[in-house]
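Removed: one protein chain of the complex. Kept in place: all other protein chains.
Letters A and B mark the chains as written, and numbering starts fresh at 1 in each.
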Amino acid sequence: MFTAERVADAKDWIKGETGDWEVIIGLEVHAQVSSNSKLFSGSSTEYGSEPNSQVSLVDAGMPGMLPVVNEYCIEQAIKTGLGLNAKINLYSRFDRKNYFYVDLPQGYQISQFEHPIVGEGNIEILPIDSDGNTMDPVSVGIERLHLEQDAGKSVHDLSPDETYVDLNRCGVALMEIVSKPDMRSPEEASAYVDKLRGIVRALGTCDGDMEKGNLRADVNVSVRKPGGELGTRCEIKNVNSMRFIRQAINYEARRHIEILESGGSIDQETRLFDSLKGETRTMRSKEDAHDYRYFPDPDLLPLNIEQSYVDDLKAKLPELPDAIKSRFMDDYKLSEYDARILTADKIKSDFYEIVANGRDAKIAANWTMGDLFGALNKSGLDLNATPVSAKMLGELIDRISDNTISGKIAKSVFERMFNGEGNADEIIEAQGLKQVTDVGAISVIVDEVIANNKDQAQKAVANPKLLGFFVGQVMKATQGKANPQVVNKLLREKLGL
Amino acid sequence: MPLLTRAYVIMEFFVSNQKNVVNVEDVKKIARLSRLRVEDTELQSLADDLSGILGWIEQLNEVDVDKVEPMTSAVAMKSPMRKDIVSDGDKRDQILKNAPKKDDGFFVVPRSVE
Partner (left out) sequence: MTDLTKYTLNDALDAMNKGEFTSEELTTAHIKACENATKLNVFITSSFEHALEAAKNSDKRRAKGNIGLIEGAPLGVKDLFCTAGVKTTAGSKILDQFEPTYESSVTSNMNSQGMVMLGKLNLDEFAMGSSNETSAYGPVINPWKKDEKLVPGGSSGGSAAAVAADLCLGATATDTGGSIRQPASFTGTVGIKPTYGRCSRWGTVAFASSLDQAGPIAKTVKDAAILLQSMAGYDEKDSTSLNIPVPNWKTSCDKSIKGQKIGIPKEYMIDGMPRDIQLLWDQGIEWLKDSGAEIIPISLPHTKYALPAYYVVAPAEASSNLARYDGMRYGLRAEGSDLNDTYSRTRTMGFGDEVKRRIMIGTYVLSAGYYDAYYLRAQKVRARIVEDFENAWHKCDTILTPTAPSAPFTLGRKVVDPVEMYLNDIFTVTTNLAGLPGISIPAGLNQDGLPLGLQVIGKALDEDNVFATASALERAANFNLKPKKWWIE
């Protein structure tokens, strides 16, 4: 199972004292299912409520209590599995993972050990380096996805020698997505989490909110000589931001390398990432923590899913970011770079499709990515809150293609639109920005400009670059409203170019 | 002596001639895993008791279970499922009623450090 065949590119090797090392990374991502109620009980999963207000007798592990599985959670797990191009296991089962802790009322967690609901799959990730450049795509294997209960919350700082326990989160459904150890750099790891996040959000199976802890990663790190024998790995638990994931991996890899190069050996252990110090440290060891004594939960029956149910879900799956990106590249002939930006999420891709509908795809892309996204970033606004709708942006582009305004004027019209002054037509009207295309009218002005600049006019044939000067003069005389193509044509004729 | 006890004595003889299946170290480990304390003076006798029981259980190895699916549920039926509606919770008083110690809506328990 743990083969880690892939050898990292040399660019990702870490230089140690004695030579190069590569880092082997596997991730276990816990994604909270976006369900209304918990996996095995009917309590609410809402965030931030009063302690122990969303706890049922089942959640609290009272004597005689029994679990009943939430159908919706099964559905979400299958959908996510399909989004990971993974095998859906028609037979799966819940097992008990037994250990003692204050946030685990039953003294066991109901999880899936031997027969998870989703088996092997894979996704393609596009790592981005520290300069923001996209690197080559990497295929990351998925080992499995299984459903399990989340634990409650222990609060240690309300009392010096006691712990306060809130079971609201206890029993909430989690999808644990286990990757194969295919990643070789911190950038690959964060790209993987980012990709997973995009998939579950697109599918609606998890909201991907890392700040609330609805998506968190356990990072498994080990090092080896490039292509060599696998080293001992350590697990860094509950890392809840992309940046921390990269920092934790960097720190941990170097920690391993230092130990190994000085002749020591790595203890297989579980660690925590201290985000303030940027370091990992050992968790107080849970004695015999690894003997979980898994066995099938006798209070639950095995799950037997019909293939037709899976097929039905597959048919109804929303289009995933990858598929949309491919489609944009095919249909709109966009570059990979442009397509990636425009399909980063559903809101963006939907927006673009409206703008591009019946218009030049590249122009639509430039206006969307360059002007609109640029303006939004500068104002700190999300696409959700854009003052310029897709329809409005499209209309602006139309006014350029029908020659009502020039591309240059359009930029200032856009600015006014973004400031809430109305749509393109309203602003063009109000500001009198309509482009002048009347050949006759422009001809008059061209003649005037030539007449006022006789010397340059004579030199123009010898020095065709002077055309630019004349174009500028005509545009100035017309407050930029003259149609540049007409101006160019007339000037060339009259100057004899 | 009741006839059944005679059968016992024979079995006990058989069992005591076997190597101890469970030793003192095993008992310590099991006790720790199950959060039970066993006094040092009790360790050996508990090891003997458990060895006897497990030795008796060894006869299960006589059964041919080749290609047999383990029984995972006594009843052959489809797993019942619940609809995803909020139908429970919101009963903090009941949840905390029997708590040995509570404060401000929380369970209060001995400190556990991570």
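One rule holds for everything that comes next: a residue touches a chain if its C-beta (ideal position, glycine included) is under 8 Å from a C-beta of that chain, and two chains touch if they have at least 3 such contacts.
Predicted, not measured: the structure shown is a model, and the values here were computed from it.
> Among A:301, A:482 or A:495, which residue is in touch with the absent chain?
A:301
> Touching the hidden chain in the complete assembly: which of A:126, A:165 or A:206 does that?
A:165
> Which residue from A:14, A:62, A:266 or A:383 sits in contact with the chain not drawn here?
A:62
> What chain B residues would touch the chain not displayed?
That gives, for chain B, the contact residues 2-8, 11-12, 22, 26-27, 29-31, 33-37, 46, 49-50, 52-54, 56-57, 59-63, 65, 68-75, 77, 79-80, 82, 91, 94-95, 97-101, 107, 109-112.
> What residues on chain A make contact with the chain left out of this view?
Given the touch definition above, chain A has residues 57, 60-69, 96, 98, 100, 102, 105-108, 163, 165, 287, 290-291, 293-295, 298-301 touching the missing chain.
In this text, only the chains that are shown with their structure count from here on.
> Mind checking the centre-to-centre distance between chain A and chain B? Centres are C-alpha means, answer in whole Å.
It comes to 46 Å between the two C-alpha centres.
> For chain B, which residues are in contact with chain A within the complex?
That would be residues 29, 32-33, 35, 72-73, 75, 77-92, 94-96, 101, 103-114 of chain B.
> Under the stated contact criterion, what part of chain A meets chain B in this complex?
35-37, 41-44, 50-60, 68-74, 93, 100-102, 154-156, 158-159, 161-167, 272, 283-284, 287-288, 291, 293, 296, 298, 300-304
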